[in-house]
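Certain chains of the assembly are absent from this excerpt, and the rest are unmoved.
Read from first to last, the chains carry the letters A and B; within each, the first residue is number 1.
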Amino acid sequence: MLTPEDNRLLTRVGPDTPMGRLFRRFWLPVLLASELPEPDCPPVRVRILCEDLVAFRDSSGRVGLLDEHCPHRRASLFLGRNEEDGIRCVFHGWKFDATGRCVDLPSVENGAALKNRVRIAAYPTREFGGYVWCYMGPPEHQPELPRMEFGLVAPQRRFITKRRQFANWAQAAEGILDPTHFSYLHIPISRNRDAWGKMMYGANFSTTEVDPRLRWVVEDGCPSIHVRPLPNDLGMTVAGKRRADGDDAYWRIIQFLMPSTSLAPGSSEGENYHGQTVVPIDDENAWVFSYTWNPERELTEQERKQLGSGSAVHPALDDQFTPKRNRANDYLIDRELQKTQTYSGIVGIGEQDTAINESQGVIYDRSKEFLVASDAGIARMRKLWLETARKLADGIEPVAPSHPDGYKVRSGNAVCPGSMTLEEVMVRRFGHVHGHLGSMYDGGAQQERAAGVPVA
Amino acid sequence: MLTPEDNRLLTRVGPDTPMGRLFRRFWLPVLLASELPEPDCPPVRVRILCEDLVAFRDSSGRVGLLDEHCPHRRASLFLGRNEEDGIRCVFHGWKFDATGRCVDLPSVENGAALKNRVRIAAYPTREFGGYVWCYMGPPEHQPELPRMEFGLVAPQRRFITKRRQFANWAQAAEGILDPTHFSYLHIPISRNRDAWGKMMYGANFSTTEVDPRLRWVVEDGCPSIHVRPLPNDLGMTVAGKRRADGDDAYWRIIQFLMPSTSLAPGSSEGENYHGQTVVPIDDENAWVFSYTWNPERELTEQERKQLGSGSAVHPALDDQFTPKRNRANDYLIDRELQKTQTYSGIVGIGEQDTAINESQGVIYDRSKEFLVASDAGIARMRKLWLETARKLADGIEPVAPSHPDGYKVRSGNAVCPGSMTLEEVMVRRFGHVHGHLGSMYDGGAQQERAAGVPVA
């Protein structure tokens, strides 16, 4: 439970809010790099943290992210002409480059002199992991990009999406760091193989037997919750421990990274990994950037096809990045399926999460909730969010942004003797108590540079 | 005319408003029982008096009406799984029975103990007359169900609907207790038989001559209005007296019953009777529950078909309970029909009423109206609403709810010598000065119990 004041503090992200300022200390993904497929392609509207922006890729391949409105008479630069290393307002021909500098004022008598006095708000951008990222905070505090593994692997080894969620960002973020709900929201009610398959793997399901990990999730619906802070206020490890076969325990370990990233707990070594970063569009809408990657091999065409049509954390999407199963159609909930096969009656893990989070209300009222022990991860995370935001409001900078290498961690599951502690499990599973990947990727060779497009 | 303050008091119905509190002292119909057709069927969203609720029928057939949101983390129970005498939140498996008791907490370590401390808001429900009714007030003031005749007859003798009105509740309620408008809004401009038929009886019209009652309504557009209070502040009888043939008068007698029921004035003895109960969804929307019944015989298939496709007080509806002729399509007003045949150009009595009431504004501004003598019923009713709501705000309970038998009255028309008073007419027409049915139905045999479904 939060007081109405704390709930307000947590959920509001405009430029003049404490949480909005905190988000502005981090690099945030804001669109798919493929939305700007080539130099001088059409500009794209971007709304992030209650600010209306326009993104364009200039003739050199750099991505500019500017105030949507021309400073002159505030015509939208979305209508602008992307030409020769700048975007030109079509109202009076004012032109700006990707850094926000005015480079042409053809309609003004003393334009050549005046243009040095004209600026448009511009945010630095980077391309990483197939997304365009931006930093919207004060230049003197601009950090390095967080070194998340999905961005460090070669493009062939990852699959990425973004989707719109019609609710405040914190609902999606909290939903992901909750190990318990997997035993209800995401599971079948019977052990019927087809039900499991349809639900967990989509229509193409064809394995011949049920994964014991899913069985353990079904059989133990009351995992114990273990929370360990990551160093440098980077976030926390949140793990659910369930009974497995014999004396073993089945651990599902989430890594939560400031401000709003979670790495999913379901993967064994060698399998695909999944993660999500929630970015507020405004107080009532959010983007969920979801990524699947395999550190050891390229994803197959079959895997890409399956993920692209809705599987794992990726819902089936329309061309506006809205889930096809959405609030407007009640997520196509199938009451017969719900009665006979699955808890939710909704097809798709991502869709199930979205349905629940949106159903909490456009801005979830945390003063009316009733938290229990299994919500320990959520409670701890809220504390970190609120404390860090309050400190920043008092002039104390957050520590996490300046530790980009700390983001190079892994999450996943583990089956271990029931007597082992989370720390022991982490070391056994990941070789590091915090799941850190050490010097892996430090060669940097795999860092993406899209064809012909330098990392700006 | 009301002051802006009184208008506000009359129209606002949230939990903390005087009128909202008054509504919460009465049993209110909230949905068709057929929307919950069988035990363990899908739950249904219900918004009443600005509160978001979810209704479900449990394995025993009982209807539960709960806060829409799970008390834990406020996921919607509309997404919930209706199973074995309770509804289970699919987020973490918390389960509630129809009385709001938490009956399972599988995801919480000390769930068996904790569940006694967890409750969800629940309102008592009843099934009566084919509707589900609820009581949303303090338990210590819970009255008996009002003994309205349409609910006391056998199901075969009634036909019921509900429809959404896109305006404040009081507009619909006031519209019905106005005897004068029938001479304009609902009538043809000529005595052309087909026009009358099409308008009054729908497409299937096939009588061979025009009813003299309709002729009197057309010929005397200025009835005198007679208002008599019902005992125990139950409401009032509002009658319009028109010239009939010779020295006779044609009376049309409405019974208005607190808080928002009206029984229609058009029926002669032996004919079908009609009534409506308006229930606020919130300040800007309302349900109109409409019922037709015949105390003496079953309705025929032909009658059901005609009523179901839009006739008398029942508009033609889509599957969301919205009239097919609605605000968005200007009620399909036919200007040629209006020029040549009927006043309104809109087909359907219910549609005509809806069009007018919605056209008064989403919340009708009573500070800008100009009432005349023919609005005597409305003026008196407002006085009763406001006084009773104000008294309740001062701690004085309303009297009407504790007189459920007082609702067992009839309305209808009468042709009597013009010299008779309303009291004399009531006694002659109904055998009782207030139209009360006496001990009729006190055997109770006809009270509905849906197959296998006890009255909870």
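Definition applied: contacts are C-beta pairs under 8 Å (C-beta built on N, C-alpha and C of every residue); 3 or more make two chains touch, one makes a residue touch a chain.
As the structure is a computational prediction, the values presented were derived from the model and not from experiment.
Because all chains derive from one sequence, the complete complex can be expressed as a copy number, which is 3 in this file against the 2 shown.
Quick note on the criterion: only the chains that are shown with their structure count from here on.
Chain centres here are Cα averages; for chain A and chain B they lie 49 Å apart.
Interface of chain B with chain A (complex): residues 40-42, 69, 71-76, 78-79, 81, 83, 88-93, 105-111, 114, 118.
Residues 180-181, 183-185, 221-222, 224, 331, 333, 335, 338-339, 343-346, 352, 355-356, 359-361, 364-365, 368-375 of chain A are the ones that touch chain B when the two sit in their complex.
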